[in-house]
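Take a look at the structure set out below.
The complex appears here minus one protein chain, its other protein chains still in place.
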Amino acid sequence: MTRPVLIDTDPGCDDAVALVLALEHPDLEVVGLTTAHGNAPVSETTANTRGILELVDRADVPVAVGADRPQNVALETAEHIHGEGGIRGEVPAPTAATDPVDIHAAQFIVEQAHEHDGDLVLAAIAPLTNVALAHALEPNLPELLDELIIMGGAAFTQGNVTPLAEANFHSDPHAAQRVVRDCEPTIVGLDVTAQATFPPERLESLSRDDPLGLSVFEWLTYYDEATLERYGIESAAIHDALVIAELIDDDVLETASYPLTVGTDGDLARGALVPDARGSTDAPVNGRVALEADYDRFRAILGDSLERLLESGDAQPPR
Amino acid sequence: MTRPVLIDTDPGCDDAVALVLALEHPDLEVVGLTTAHGNAPVSETTANTRGILELVDRADVPVAVGADRPQNVALETAEHIHGEGGIRGEVPAPTAATDPVDIHAAQFIVEQAHEHDGDLVLAAIAPLTNVALAHALEPNLPELLDELIIMGGAAFTQGNVTPLAEANFHSDPHAAQRVVRDCEPTIVGLDVTAQATFPPERLESLSRDDPLGLSVFEWLTYYDEATLERYGIESAAIHDALVIAELIDDDVLETASYPLTVGTDGDLARGALVPDARGSTDAPVNGRVALEADYDRFRAILGDSLERLLESGDAQPPR
Amino acid sequence: MTRPVLIDTDPGCDDAVALVLALEHPDLEVVGLTTAHGNAPVSETTANTRGILELVDRADVPVAVGADRPQNVALETAEHIHGEGGIRGEVPAPTAATDPVDIHAAQFIVEQAHEHDGDLVLAAIAPLTNVALAHALEPNLPELLDELIIMGGAAFTQGNVTPLAEANFHSDPHAAQRVVRDCEPTIVGLDVTAQATFPPERLESLSRDDPLGLSVFEWLTYYDEATLERYGIESAAIHDALVIAELIDDDVLETASYPLTVGTDGDLARGALVPDARGSTDAPVNGRVALEADYDRFRAILGDSLERLLESGDAQPPR
Partner (left out) sequence: MTRPVLIDTDPGCDDAVALVLALEHPDLEVVGLTTAHGNAPVSETTANTRGILELVDRADVPVAVGADRPQNVALETAEHIHGEGGIRGEVPAPTAATDPVDIHAAQFIVEQAHEHDGDLVLAAIAPLTNVALAHALEPNLPELLDELIIMGGAAFTQGNVTPLAEANFHSDPHAAQRVVRDCEPTIVGLDVTAQATFPPERLESLSRDDPLGLSVFEWLTYYDEATLERYGIESAAIHDALVIAELIDDDVLETASYPLTVGTDGDLARGALVPDARGSTDAPVNGRVALEADYDRFRAILGDSLERLLESGDAQPPR
């Protein structure tokens, strides 16, 4: 049985890997993609999202454009990590085939949640602006979803933007605060994603001499040497793909539940995901945090999917 | 020529006066009412809004239900000021005649802004949650409106919730911060509304022995003795009605433009509307603040309208 | 009867005027000067303080060196206002005659407070770091003093560093917060000092062709054209001297008592002096704020003193 999944995304190289994994995998049905500011301005992440759909011949998947800025803080993007325009590789410029739907991402999320009547998974792999807006428009969103799974935060480990904050949560701390507080999320943060690498030797066999193959290779190797060294890893962390792998096989991650809050005020606390692991406060348990990952399983799921994708004539027609 | 106006409201006694003034006055065309949390939970302010429309036989005006909570802070209501359920008087329970439209207040605001193509006035006389959401859904909102006029803030005077903050801005400081920063508002705050009273002697003649007359009397006298004494006034401040009066006659208020910001962090700064009147910062001018009011003009406009309303067979049919 | 006064100061042009007024006036006995960072680093404000004492032949007054930095925030100085080294005019380099005492300003304040047994006035016309430290060393400081009078804050008017903050309070907001909270101060802020100018025509007659006369003239005219225009005044505000004038004649200022707090967190609230004028909080009354000034009286006190000083052979011997 396939799970219907809506992905809120800001491609972004690791988003791109996550998207092709979700689109390819037979156990998931991607019912739509909503776009957010994040790795680049939303106009560019939208173009990238549409280009990825066209690259894998999936113009049938609806796209809804989301927020162009965070709730309250100024827009921050990460082209220095993901490349000019927010993505590497040979992603084609979008055509009319992937014209976005006429409603805002937040409304699209609410509509799809109602439509799937409790079965929809919302995978949020970008700053949480759209999800917070969807919750503002529909406070019953958590009950309408089967699951909300988020890439974001650094619960028990160092952040990647500040010592306490991961990029998605730092980019819109107010949205993250609200979603974490009110939406019962499963949170997949740097505690597990910082090591979610795909070994370089496996990448060799995937490399292909066409736009999709070249793009996948670029997406999987988007860290430069300095970034690899900073995190002490040998290939880039494919953060967002770990969320999708967990949706395909829930043995990929182990989680624990906590009272969770997200900081909004001041440079130090901004975007910090803070679990109350010892009951210091009387806050209720409101979410789950991934603490352990089975990276072999993750790599097998991702590798198999990418192999199928790259060998498939349908997915990558000759040009 | 009538001006199309959409009112975002949280009745609230002064809201109720503002609404009947706007609905009665021939120079304004109320194209819809959107409801917000504020003086009471949004379920109650919606019921009050609908009840007011039924009380004045204006079930033709569409109502859209808005946000049930602020963006990030906890819900605060003010039944201790406005009475149980957020309103005084004999406001009837709503009937199906005023069933709300099927979209969120924020979407309704965006739709109406597009529909009126630059002519719409948005009068926001409640916490700014819906307006901030509308701006998030449609970043061109300021350009789509003729004017955004807000009751809120205390620019150069003491607040009424904290020393620096007025109730609407305090209730959702993050929404206020965004709207003030990005939406080029005209702000009508306590600097002028705290003295926008309606003299008790004039109230005598208005009192009538029917639900509308009784309600108007209750709305105009909603302050208790302690509140009157605290502010050093002889009758209640009808804050929200001053906004509507200014829309009817733009000689009611005098304004000045400033770089404006709204505090969000910490008890002290939360909801503070801070004009940079001496150019301490290099922030750009982004809004206007009302500094002076012609209260005689205000009272004449309001008194005349209420007299017309209460004498009109149409507005208040026998029951 | 003379009042013993200890002045905590950061000369600073207006400090210099305040010091010569206090040193000259027969009703005050300056028992010591403590120096603070502020208009310049403490090494320079100390040199300036000593130089001023030597300029007016008062090397008998002990000087104690104070804090070199604020409690928690980074050091800020104001040479762009007060001139290179923090002062204008012909202030001589200090000699051994004014070598500072061997204890910290904060300890000196505590010692003098004990020594004068309830009669000492502490006039703090600089960032409040030393006073906060003195209170930390001796929590009974308020009871040991006759009066603590402060130049600082902008209670009901715009600040001069940020819209909410005056320079002394902004420079060490944590010290200001503590002193205002715990030390029962009389606060003389921009509400009254921003207009405490000395008319240019009176300056003409004061000008003299010796270092003291030249210095006094420079100190009284330290604002440049842009600053004068910004504040809408015709000559420089001699903030600190207003504090001394009030000690000489308590009809100079009118004050009112409030619950007072000082903001410490965030750019907006930092250094804001916030009176709770309407009882929004249940905080107790903890200080007085000057609301009105008799500027004619101020100018007469200051002008008479400067005339006496500049005409006195003792105060300004031939060189």
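Note that the chains take the letters A, B and C in the order they are written out, and that residue 1 is the start of every chain.
FYI, a residue touches a chain if its C-beta (ideal position, glycine included) is under 8 Å from a C-beta of that chain, and two chains touch if they have at least 3 such contacts.
These numbers were taken from a predicted model, which means no experiment stands behind them.
Interface note: of A:Asn72, A:Thr98, A:Thr162 or A:Ser305, the residue touching the hidden chain in the full complex is A:Thr162.
By the touch rule set out above, subunit A reaches the unshown chain at residues 158-164, 230-231, 261, 263, 265-266, 268-269, 272, 274-281.
Considering the complete assembly, subunit C touches the hidden chain via residues 67-69, 71-72, 104, 106-107, 129, 132-133, 136-139, 174, 177-178, 264-266. Mapped onto subunit B, the footprint of the missing chain covers residues 265-266.
By definition in this document, only the chains that are shown with their structure count from here on.
Its C-alpha atoms fitted onto subunit C, subunit B is found rotated by 180°, rounded in steps of 5. Across the structure, the highest number of inter-chain C-beta contacts is found for B-C.
Subunit C has its Cα centroid 57 Å from the Cα centroid of subunit A.
Distance between chain centres (mean CA atoms), subunit B to subunit C: 45 Å. Rounded to whole angstrom, the centroid-to-centroid distance between subunit A and subunit B, based on C-alpha atoms, equals 40 Å. Chain contacts: subunit C has residues 265-266 touching two or more partner chains.
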